[in-house]
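Omission of a single protein chain aside, the complex is shown with its protein chains in their original locations.
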Amino acid sequence: MMEEKEIIEKLLNGEMKLHEIEKYTENIKMSVDIRRKFAETVSNTNLDHLSKYSLSMEEALKRNIENPIGTVQIPVGIAGPLEVYGEHAKGDYYVPLATSEGALVASVNRGCSVIKSACGVTARIIDDKMTRAPVIKTESISEALKIKNWIKDNFSKLKNAAESTTRHGKLVKIDPVVVVGKYVYPRFIYTTGDSMGMNMVTIATETALKILTEETSAHVISLSGNLDVDKKPAAINMIEGRGKTISAEISIPRDIVEKKLKTTPEAIVEVNIAKNLVGSAIAGSMGFNAHYANMIGAIFLATGQDEAHIVEGSLGITLAEVINGDLYFSVTLPDVPIATFGGGTRLETAHECLDIMGVYGTGNVGKFAEIVSGTVLAGELSLLGALAAGHLARAHKDLGRG
Amino acid sequence: MMEEKEIIEKLLNGEMKLHEIEKYTENIKMSVDIRRKFAETVSNTNLDHLSKYSLSMEEALKRNIENPIGTVQIPVGIAGPLEVYGEHAKGDYYVPLATSEGALVASVNRGCSVIKSACGVTARIIDDKMTRAPVIKTESISEALKIKNWIKDNFSKLKNAAESTTRHGKLVKIDPVVVVGKYVYPRFIYTTGDSMGMNMVTIATETALKILTEETSAHVISLSGNLDVDKKPAAINMIEGRGKTISAEISIPRDIVEKKLKTTPEAIVEVNIAKNLVGSAIAGSMGFNAHYANMIGAIFLATGQDEAHIVEGSLGITLAEVINGDLYFSVTLPDVPIATFGGGTRLETAHECLDIMGVYGTGNVGKFAEIVSGTVLAGELSLLGALAAGHLARAHKDLGRG
Amino acid sequence: MMEEKEIIEKLLNGEMKLHEIEKYTENIKMSVDIRRKFAETVSNTNLDHLSKYSLSMEEALKRNIENPIGTVQIPVGIAGPLEVYGEHAKGDYYVPLATSEGALVASVNRGCSVIKSACGVTARIIDDKMTRAPVIKTESISEALKIKNWIKDNFSKLKNAAESTTRHGKLVKIDPVVVVGKYVYPRFIYTTGDSMGMNMVTIATETALKILTEETSAHVISLSGNLDVDKKPAAINMIEGRGKTISAEISIPRDIVEKKLKTTPEAIVEVNIAKNLVGSAIAGSMGFNAHYANMIGAIFLATGQDEAHIVEGSLGITLAEVINGDLYFSVTLPDVPIATFGGGTRLETAHECLDIMGVYGTGNVGKFAEIVSGTVLAGELSLLGALAAGHLARAHKDLGRG
Partner (left out) sequence: MMEEKEIIEKLLNGEMKLHEIEKYTENIKMSVDIRRKFAETVSNTNLDHLSKYSLSMEEALKRNIENPIGTVQIPVGIAGPLEVYGEHAKGDYYVPLATSEGALVASVNRGCSVIKSACGVTARIIDDKMTRAPVIKTESISEALKIKNWIKDNFSKLKNAAESTTRHGKLVKIDPVVVVGKYVYPRFIYTTGDSMGMNMVTIATETALKILTEETSAHVISLSGNLDVDKKPAAINMIEGRGKTISAEISIPRDIVEKKLKTTPEAIVEVNIAKNLVGSAIAGSMGFNAHYANMIGAIFLATGQDEAHIVEGSLGITLAEVINGDLYFSVTLPDVPIATFGGGTRLETAHECLDIMGVYGTGNVGKFAEIVSGTVLAGELSLLGALAAGHLARAHKDLGRG
């Protein structure tokens, strides 16, 4: 074991690399402290708050982070009760939201209050899958066409290979298999049980591809050919869905809209058409909504989801309609990759946030997905209400933010 | 002041609302504790880790959160040294990355090492702006056309009104002014000095709109008409840019590619074309890259940026080319809204993370933007290298993640 | 029967409608002449050339036109020989191109000459289908989900109903079935034999929907819900294909590129990347090519295809690569709705143009599709060559067009 001082010196003069510290220290805490001190030294600053964590860095180092120096703290507020009726979630929930954007939790909370007055949202999981789509190169378009057909003809074989790597993952179909010139892009579609499944489908697909490359002349250029599409906004995810495809709806009596949102059903419908449908159409946006990313982001951070998946969760379409004088309102999110165990969900605070909703661990992802859809509806409704009532800038001004 | 027990009872039976606790407690800490205990009570769970924060919740409550119950802890690792040569950043930096996705920091760190061997990346800020685009309704298309022309003819007046609300914000132009039927969508484009500026431009635009509605028959439907486009993926942001438009590039000698990335320049170029350009083209994606969202996400969380803006940071185009046998590689991100003060950057751990790079506070956002572009290049290069070398699934397997 | 003069008077004073003329005339020619004279009268002009047609207006009036006044004449040039090796087309073809855009036929012809020197293009049909996607409304998202599942569970029943209306159409699958709030969008995918099939699938789908509406609470809002997608550019067609999905490729020796196109393989590859891939990516275009629409348009007009389908034929991706110093070049068009009989193909001049390629009538659409893909390659190659050689503006100047 080396002394702290010696390690920092070696880091400074380049004799040691940042990821090698663990080799020379007695325990993880010590290595984290040394690395942070090194960071303090090179930047001539104090990183005291980064060191004030309670989670087990030993565990985090195994699964979640490399070169750790501590943790960031992001404030968590709760909104609720959110009344949700899904196939899994039934009743009132308090939703933890991690954010540094003032007014967001208050806005979602206001939405929850409207929802409560209107006796709850209905939530449904429309679809559930995880995808991986490699890109394969062949010698010619006629070879590419043969590979496309080979994949179709040998689906069972590929399925067996893929599923040999996982207990919970099932290869449902390979669709579409797109051919562009010599390139072939098969989209492997799996169900992944309760896990988010990105890693599972990556390994399963690689194994299936071994069969393909052994039995054909195909050459795998990349295990992902961007037809998955992971962590990037994409029309294919909007159309086909990825992760959980979720929807929530509510019918709100006119007097509640007027009293609680200070506007009318008609005004909200008009904002939805002019902004969410037509405005997004002009802008070439895939987010036909006001701000799904805000709610998705705050729940994802609170519960240890992959922050880069917020990108996918920003897609979706809000609908509003006046029915018999009342407001019908729905949100639909085609692409929400989430889990209730594994990955970042095991981090202590994420675990606790999932516990607040009673959804930590296997068997709970359906319930969680429904709560997420209800939360998105709460926040979306609240903002559209504020825009319709002309309150947005005022809210920002009150917060005096820059 | 009320007793904890009484407050929790009132919360439970609905006599008190979650956001009212602060009215009945002596200090913020107490209200946070009570609210968390309430959450523990309703969910029958223990939220101990959420309570282990060191940041000032008094301050957070003013600007960043409502209904707080504590904080989540997200592990922070550092990657570096990242050698960057921009107009502001010059030299070596250590980059804090907050994530729960195992392998990400290691991957960026590997990229930094390749960059170091190749004597650094060049970074540039291509453009810098913040936008707000309301939707206005008129009586008819001829009225809409008149309003469009009025906006053009009265730009100075609108500019004066907008700029009366801010010291640093400048209304640069209103462009485009899109007309669809009776609706008019003017896109207000501002420079906002060192702040991210979303709030600034919201207030400024609202003030300008008052002039418009007083002097014309136009009716503001919504202060945002989704042509901004905020927190949603959108072609207009890809084309016109939003926030910082940043780019970074590097030329890497062939032997370094072979030794450090275990692949060839040609293989990386082919992955880039087949996956990032062609694959994304088929998929209808706006992310012509492998995983910008990962790096953007991890830096945003570490430094207190708005997590929903990760959506915008996922856009962009990676280019790779073989020049004289060596690898030329660049990343371009049209839409990265960031700041070095205000908003979430003031949170204690975010402040510290910005300090590690020496970019906290005003006057530093240019330097920060350049470091961000270099970090994105590091991570993108590393993943494309791994894909080209066929290492992706192996990395995932080693981590044994689900 | 009425006199010409009387009819024109009645048309002028509104007593007769334009489509009623046929009721009062002895034959179609007469009605066409009268209608044209009426048009001459109201516009005070001479429409002599419109009357100089040889096609049978009697037949056209049954299937192709209403309120006819004559025909437009569009010049037809031929390009070729185009050497194509597909599964159906084998050998040399002369391709008729109807256009008024000077230089287009010459450009395609130049491409054919390069192709000939390089011993022909390879062509393949990657996929073949026609789609119709209605939009259905339900009472709630839970009902919408039930309808989605009902459609899945009752596929055979829907298939039988759909196929009862047609001899050649087969309902292959209904996929995807997208749910957004209360709306359900099932995409009916058919094979349609040799016909283009739009009309066939419209009638088949309507019949299938009758079953759906009889057995469920679903309400058909519109027989097309724009997920088909007919005559509009759409990501779903890019991804899933529609009509014929076709591809053609060629390998061109370096010396031929240099001699015939006055440029290098490298320069063409660079234009393709910078313009067709990256430029289109920035622009948010679905045409990752230079000008497919030109060739598709000119063939469509010559052969009586539906001109509005040129929109779909504009989609697709061009690839170029230097392999062993030579140029590899391919075009892929995911969405080319064409036919060799029915619709406009029966018009006399269209019939003749199809005859030039030996593809009129049933059993020939595969051959025709392959020739189309080769023609697109010829024109695309020629323009990219001209751009790479810096010749575009010169060509335009020589034509002296405005």
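Letters A, B and C mark the chains in the order given here, with residues in each chain numbered from 1 onward.
The rule we apply is simple: a contact is a pair of C-beta atoms (placed from the backbone, for glycine too) under 8 Å apart; a residue touches a chain by one contact, two chains touch by 3 or more.
In this text the structure is predicted, and so the values were computed from the model without any measurement.
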Would you indicate which residue among C:Ala161, C:Leu227 or C:Ile256 is in contact with the undisplayed chain?
C:Leu227
Touch criterion as defined above, residue of C:Tyr185, C:Phe329 or C:Phe368 at the omitted chain
C:Tyr185
For chain A, the residues touching the chain missing from this view
235, 238-239, 273, 277-278, 280-284, 286, 288, 317, 319
May I ask you to list the residues on chain B that touch the chain which is not drawn?
122-124, 126, 140-142, 144-145, 148, 175-176, 178-183, 235-236, 238-241, 245, 247-249, 284, 317, 319, 330-332
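Just so it is clear, only the chains that are shown with their structure count from here on.
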Interface composition of copies chain B and chain C: same or different, split at half:
same
Report, in whole Å, the distance between the mean C-alpha point of chain A and the mean C-alpha point of chain B.
15
How many angstrom lie between the CA centroids of chain B and chain C, rounded to a whole number?
42
Send over the residues of chain C in touch with two or more other chains.
235, 238-239, 284, 317, 319
